[in-house]
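Read the structure below first, then the notes.
Note that this complex is displayed minus one protein chain, with the remaining chains in position.
Entry: chain A
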Amino acid sequence: MMPTHIDPTELPRVLQHLMERSNADTTATLPRRSFLKLAGVGGLALGAFPYLANAQATASAAASALKPTQLPSAFVQIAPNGEVTVTINRLEFGQGVQTGLPMILAEELDADWSLVRSKCGTNDAAYHDPMFGMHLTGGSNSIKNSYTQYRELGARARAMLLSAAAAQWNVDAATLRTQAGTVIGPGGRKAGYGALAEAAMALPVPEKVTLKDPKDFRIIGQPTTRLDARAKSSGRQDFGIDVKHPGQLTAVVARPPVFGARLASVDDSAARAVKGVQAVFRIPVDLGGEGVAVVADGYWPAKLGRDALKLQWDTSAVEKVDSEKQLAQYRALAQQPGPRKFDADLSALDKAPHHIEAEFLFPYLAHAPMEPLNCTVRLAGDSAELWVGTQSAGLDAAAAAKALGIQPEQVKVHVQMAGGGFGRRFVGSSDYVVEACQIAKAARTAGLNVPVRLLWSREDDIKGGYYRPMHLHRAHIGFDARGKVLAWDHTIVGQSILVGTVFESFQVKDGIDATATEGMRDPYDLPMRLTVHHPKLNVPVLWWRSVGSTHTAFVMETLLDDIARSTGQDPVAYRMALFGDKHPRHRAALQLAVDRSGYGKTTLPPGRAWGVAVHESFETVVAYVVEASVQDGQPVLHRATAGVHCNLAVNPRSIEAQIQGAAVMGLSMCLPGAAITLKDGVVEQSNFGDFTVPRITDIPAFAVHIVPSAEPPKGVGEPGLPPLAPAFANAIALLTGKPLRQLPFNLA
């Protein structure tokens, strides 16, 4: 959900710039003695949030060389009854870090897994990504970047518990061992972690710890049920939308029909007359536009109030994009010279004995997370608290501070469990967070000094912008009779998702947005010239689960299949030959999917065909072998077998879920109705009736297989998406004899 190639040394600098006057690391001088008493879960618990630790620190406490992200006090609380509560430094929005990160910490803590719980964190410095230096959830980075961090946190907490037991029993800590939440001493003496926690918290935090040999892991690697499985199967899990404070009001906003448009006139008399409506405000909204917020006792009166507004919009100053004209413009642009990402010599192109010339079209796509966007804001004096399911609490805090005219460190973001996101909760402009702050500010000015929850409707979500950009690809490939590519001339046209954001300065080089081309050519050693055009249009765009690979994988994997097919080669053997010895993870993933699917051994029923695709994104390789057919003129996916190489599988059960889920989202791109289009500047779709997503009746039989590995883990949130659509398309092309070059699929 964000690019893989961000140079981690640069992001903090950019963020620093963004946060300007922030002195950010208020907790950088955390005391060594940082386990403090906190009345928390079930009474007295071990550990405290760093801001509390900071407040209670004694001047004499020696400063630790450890960063806030390395101190157990912010991450692990052990209650007297032995319950271990692990705080996660990410947004949990379905991907399972709320279980995976505690598994990693519990492994080194040697906790009793049945007593492990988890909770969400805040924008506090302790919860910054240790690589990127900000609270961030994206790019399939959570497990990858916090694997060592959470191991060390667990190991430090365990060492402190051992020291506490050693002191209590007056023995050398080296004579002690631990077993599932218990310290065991000489002569079989035992003490539970809960009994030791209070003494342990008074001890210094060790800076150096020894980590387990992975062969001794007993929690990591076990298929483990989610910690929130029960709450999420009984309506008892709260999400951001469920936050409720005394006196809280709900706001809905009438936004401009064309992005960035302003109000010509407002008649809110009927809206104000709706029972339950408390106030109506004109507010600035994203992209320079204006909107009208209706604040009421609940969502329903707020919505009725909005329906009763009589608004006239001035759209004269904003571009009104029209998808059909846009396509013509993109086609023309693809013929123009432009900046080149790759610059191979194309002299062999004209002389090549075989050619493919192809044009690919990809529409705008909405993320449509099931929980509509929302943010609750409470203002008090010159500080603010936000409750929001966000992938980017750091950016949001800075944006909220700017909107409210306060300092970033005066904004506390309570990260809430979120009902999906897929990239939509990580927006450079923090659009819905800023909107919520504008409403809270207007309400306070009007004397309504109460917490306000902004809630978007589904229509607001589908029409409200930030889409995976529309793209056009053109390819001209010359190859020989054995399928060897001699020259490949390729052009991509699409809006940059990073130009104009804080990421532009280090992610857009020589006019090319790195996210637009990721997945092109890799890992294949191909003589490619790649030209890129980034037109600017009045449609807000954003990463969407798996970012550039949502389109590049489709283009690469269907074109290579085309070449294999047209030269009479098996698509698996053809790819294996291209991988050669250089890409063993690709080979292993594909081989596993082939072996488990029965490809090459099983004869499919008449009318069905195999399809294959492999793609690496976010350092994880996923291969699919699928079975598909055409029924009543529509492509149907019957079976999908995945081979996954993500290095060490922390929670195989969660990985299976992520690959399946990403595959369903990949499938979503193929089905009729998976397109956002604009007419006269207005988005034409509005809800799940016209922006359609897969239902259970669209879903194939699934099998996910993981290549065994002990290497440090990579992410799995996104990599299951990119190869699904091309594998499906390749199967359909075998059946129809015609390659599919447009998403959603169109066999006409």
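Keep in mind that, in the parts below, a residue touches a chain if its C-beta (ideal position, glycine included) is under 8 Å from a C-beta of that chain, and two chains touch if they have at least 3 such contacts; residues count from 1.
In the analysis below, contacts and distances are computed from a predicted model.
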{"item": "Among \"Nodulation protein E\", \"Thiol:disulfide interchange protein\", \"Isoquinoline 1-oxidoreductase alpha subunit\" or \"Acyl dehydratase\", the UniProt name of the subunit that does not appear here", "value": "\"Isoquinoline 1-oxidoreductase alpha subunit\""}
{"item": "Residue of A:Gly94, A:Gly121 or A:Gly305 in touch with the missing chain, whole complex considered", "value": "A:Gly94"}
{"item": "Touching residue (missing chain; options A:Phe281, A:Tyr299 or A:Phe728)", "value": "A:Tyr299"}
{"item": "Option touching the unshown chain, where A:Trp113, A:Phe342 or A:Phe688 are the choices", "value": "A:Phe688"}
{"item": "Among A:Thr250, A:Gln278 or A:Thr531, residue touching the chain not depicted", "value": "A:Thr250"}
{"item": "Residues in chain A touching the chain absent from view", "value": "93-96, 225-226, 228-239, 241-242, 244, 250, 275, 297-300, 368-372, 417-422, 455, 457-459, 653, 657-658, 660-665, 687-689, 693-697, 699, 701-702"}
